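Showing just some of the chains, left in place.
Chain lettering (A, B, C and D) follows the sequence in which the chains are written, and residue indices restart at 1 in each chain.
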Amino acid sequence: MSGGTALRHRLAERGLDRQLLLLVPGLACVLALFIYPFAYGIGLSFQPASGGVLGAYRAFFTDAYQRDTIATTLGLSLPAAILNVAASVPIAYRMRGRFRGKRLLTTILVVPITLGTVLTAEGLLNYLGPTGWFNRALLGLGVIDEPVRLTNNYWGVFFSLVITGFPFAFLLILSYLSGIDPTLERAAATLGAGRWQRFSRITLPLLAPGLATTFCLTFVLAFSVFPSAVLVGDPAGSTRVVSIAAYHAAYEAYDYPLGSAIAVIMGVVELIVVAVVLGLRSLFYTGSTGGKG
Amino acid sequence: APNSGGATDGPVPDKPGEAVTLNILDVAGNLQLTQGMIDDFVSRAGDQIDKVTYSKATAPELVGKVKAQQNAGRVDIDLVLTGVDGLAAGIDQDLWTPLLPASSSRLPGMSTYLPGAEAMQKLAGDFGVTVTYYPSGPLLEYLPANVPSPPKSAEELLAYAKANPGAVQYARPSNSGPGRTFLMGLPYLLGDSDPKDPVNGWSKTWAYLAELNKYVTLYPSSTSETMKNLANGSAKIIASTTGWDINPRVLGTVPKEAKVQTLEGFHWVTDAHYAVIPRGVPTNKQAAILNLLQDMLTPQQQAKAYDQGYFYPGPAVKDVTLSMAPEESQKALAEFGRPEYDQLIAGNPIEVPLDAKALVAAFDRWDREIGGAKVKK
Amino acid sequence: MTGFSELRLDGVRRRFGDRDALTGLNLTIRRGEFIALLGPSGCGKSTALNCLAGLLPLSEGSIWQDRTRLDTVPPERRGFGMVFQNYALFPHLSVRRNVSFGLQMRRLPRDEVRRRTDEAIKLVRLEEHAAKLPGQLSGGQQQRVAIARAIVLEPSLVLMDEPLSNLDAKLRLEMRTEIRRLHQSLGLTTVYVTHDQEEALSLADRLVVLRDGRVEQIGTPQELHNRPANRHVADFMGYRNLLPMKVKAAHGSTVTLEGGGLTLDGTAADAVAPGDDVVAAVRPEDLRAAAHGVPVTVEVVEYQGREFAVEARTTEGVALHLRSLERPAPGERITVTAAPSRVLVFAS
Amino acid sequence: MKRLTVGAWLVWGAVAFFLINLAGLIGAVVVNSVGQRWFDTWLPQGWTTHWYAGAWEEFGLFQVLVVTLEVALLVVAISVLVGVPASYVLARRSFPGRRVVYLLFLLPILMPPITYGIPLATVLYKYGFAGHLAGVVLANLVPSIPFVILTMTPFIEQIDQSVERAARMCGARTWQIFTRILAPLLVPGILAASILVLVRTVGMFELTFLTAGPDSQTLVVALYYSMSAAGIRAQQSVDAMAVLYTSSMLVLLVIALRFVNPTQLVARVKDDPD
């Protein structure tokens, strides 16, 4: 046949055909709107006022106060992301079947995504504050003698990450979970697998890829926490997260190279965590989960 | 596009060729005081300005936004109302159109500045025009019911804090006007060697803050939070300023009966708002803006700056009395104002705040050594 | 997991929405029996099996294992094995791990797990594919994995939902013999769902014929084959010719019928009297071309290997399915006949 | 009929505890936003709506809400239209460079907007997009498209490929397979992704701020301003803004959930019989 057809045939065999054009709009957006500006930002991070090409990076890593923000941020975001995913799984799992009020409960559980950082922060400060309802109730019940401090410290930020992150995780996991054919668990049941085994041996592994994606997304959200770290946290101390350092450098000290460098470092740390998680994901089965389509 | 057409440099005409639209960005909460003045001018000078849009943002983001516009050669912010921080950052990044001395003749109001405002204007160099001014603080605020005899000196404050751990509160300076005023006022109270040099001249201040830190359990991230804690009794003494003293009581977020106290050896650390024009704004619009600014600096307009004690007193120029202010201002200040402020303002030295670089250095050190020290405890 | 002497389904009923998929199934399964549930598509076979497995709660009725009430016991504690109609293989586990799953659930020693898994895989001829994932297997291969997975547990009751439906004819025959052999040698009790009467007849000790969620007949293969209880069972048991006729004469159980251009002698399955409208049920293989009989015109001829399946029409236009060893030409006129004992007469 | 197990008690107990505290948290803000003075008591001393009226007026919130809705819906629509086909290719096909492409799509989510926000705004101003709705929408697409891709890929992987093949054999072109077969099957996933994108877009401060013009501000810009700008602002008024923000998001969410149940099955999955 014609050379064109033969070429197309050969390309198709390697997985290159016109279907790949579907990637083009997305790629174009990312290249034009992200890669180009991003490269500029990276470039900026290598042009500090002093210290040579790597000066900004050196400045960050040689200063313990700056360097420690990475650990602080991971200390907040990893537990929060893990909790969000881990709490979503059993709840979503219980909510797979049909029962009355399911839709309402689902809606209520995903309501927190509408709260936004500010309402969450204000709510935490009001509700958990020294004279807030929470402490009042505990004092009234005689559980505590003086108000417990749950805001303007690690816990305030942690709660805010859970409140904003949990519904994300829950919604995603519930959707992933409903894509798994329930017949598989039934088959496992007839093979003598109890509730827990059915869950851990069948559902969980099939869910694992979805869990990994969900974890990455909630982790990334938590890792770049900024407003709540300031508002309900202790932004100079225990919740001085890396984005505060970046913000300080870029918007308060107007040291854009340092700000960009810190942002790049943030990205790299996130990338490492995500790469590890997605690496683990690829160890799991990622094909059809039995929905017979 | 907003700024298509029109040269952006060269001589500024007396009036715009035709009425222009002004996009005003407020990063200092200044419109609370000046929007009335601007609207008033626009209603009178429809031939120069046909429409004004207002947007608001925070100072730190301002620079990035203006920079992005200037890099692209399309500036659509015509006038920025900013505090010292935004002003200085813009100067540092070379964002502003120099207005002075070229246009000083068109702004005669500038020669009637109060002494404090005049000092503040120096910080603006050639770039900004002071539009409102107040002496700020540092003040201590308390409820007499909770604190019958407030501390009268820095030592007494420390002693009070020691006796009542957790009772003294000021917000993280980089997030709070009263917080930073307290920080900048301390070197005067303590007699530090160079109150303008937080790195080398504040040894007493840093020692004092570190000592005080032992009895402070919490540095909230906003002044509102300290006000709330004052109101609900979980804080007994907080840092404040004239505006933060009067306005929240007007709004009802702090009990009316709250009182303020100054410490022995007290110097006012002043504050002001500036109008600046980003580079790249056409001369047509610059003309309208200059005329607007001149109008804003007249005593009648400046009287609007009394507001409800938001920036008390507020006017930057001389000879603006409360009686010239709108009815509502007079009523609010009659009820919530403090006659003793006239006395305090007249009777204490007035200092300009730190320049932007020094302030950022002070914040950084405070974060590292005071706020950040909490972690290790 | 221990054996039982009998398993009793007592008025088992299952509704979906407002439609009964199963109405009042009564059945006693004795230990060691091989029961086939037989019936057309959609008749409720899978539903019955799922109820027995504990995978579908009953809408009414109960299930008893000797003295123990079973229908409230969760599936994993019933100790039954099951082969699903849609395989239901674990897509993330290799063939080997699918098969060993149940053994691992029972916490058997590793060696035993390996040995029994290997055996089961060998049984279904998947040695070469043991390391593949189910998604990489053909439909028939998947079916075999499902069989191996259930059989490996040697459960007290094995439930099979059309386990051979995707196998090729040869393999189906072999697996059929294999299943029967396993059933006997392991002393299993088996409930087997199929729509294939031949499979059911050859495998089962007793057959349960279902239609529209209702039991039509329970009996041994011979009973069903030779004495279907009604025309529906007859229809399903391969009496493909169901001819509406009229009784002309009756002598004991032998009746003479007429209608549709045919005259036939048959055996009454229901009580019928001359003049009654009846249905005569005849298998195609019992209706044969013969020297004399009823004249018909050949219409469609299908090759069936050893013989030909013929569709022919009587002079009055009634279609008949019959068999012929010779290939008749379409349009040819032949005469057909049937032994009276092979013609069942049901009241209509 | 079925007794609750210990596990169920724990799960439902935890859910109840979460919801009670959530209600308290939201309630505290709502009450404060309509409270006159609220010091050391269970409830405020009086009630008022003037915090809302003030905020509404000060920020011209009607216009802001309209803009917010426009931006959010445009961003959701475009990122779904662009993102779903891309995630389809990533889920279904293997081709040289697939990993690189995947990483490219991953990066914008991972990188904080500080790294690229200002240069991005510069680019958008240069081509005349920024300062208008278009600029805000374009900027918000940067994290949204990858977000859609990342969430949709596993959904598409779950759908049996033979369904598509069947549609193809019925004569459906790729586009028709998308609209008639995949889209309906993916509705729950698309909806989940859309809601999340919507939330992220409505909540995206930096990129919106940097690219918005005076008449393309969104609610979050006003909200962040009210919360963290210099000057004095009653907390009640911030709370009122936050309640407005949340209510408008809630309206969007409830509308979305009216049409599709988020738990609707992704593929043909039989409902659990019990």
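Here is the rule we go by: a contact is a pair of C-beta atoms (placed from the backbone, for glycine too) under 8 Å apart; a residue touches a chain by one contact, two chains touch by 3 or more.
Everything quoted here is computed from the prediction, not taken from an experiment.
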Query raised in the report: How many of each chain type make up the complete complex?
Result: A x1, B x1, C x2, D x1
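In this section, only the chains that are shown with their structure count from here on.
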Query - Between chain B and chain D, centroid-to-centroid distance (C-alpha), Å - result: 36
Requested in this report: Just give me the whole-number Å value for how far the CA centre of chain A lies from that of chain B.
Outcome: 38
Report task. Can you check how far apart chain B and chain C are, centre to centre, with Cα atoms defining each centre and the answer in Å? Result -> 89
Query - Set of chain B residues in contact with two or more other chains - result: 61, 64, 175, 222, 225, 228, 232-233
Query raised in the report: Out of chain C, which residues touch more than one other chain, so two or more?
Result: 55
Report summary line: chain B partner, complex, touching residues on chain D are 36-37, 39-40, 59, 117-119, 121-126, 128, 130-131, 206, 209-210, 212-215, 217, 221-222, 224-225, 227-236, 238
Query - In the complex, chain C residues that touch chain A - result: 53-55, 74-76, 78-82, 84, 86, 88-92, 101-102, 105-106, 133, 135, 149-150, 153, 159
Query - Touching residues on chain A, where the partner in the complex is chain C - result: 181, 183-184, 186-194, 197-198, 201-202, 205-206, 284-285, 287-290, 292
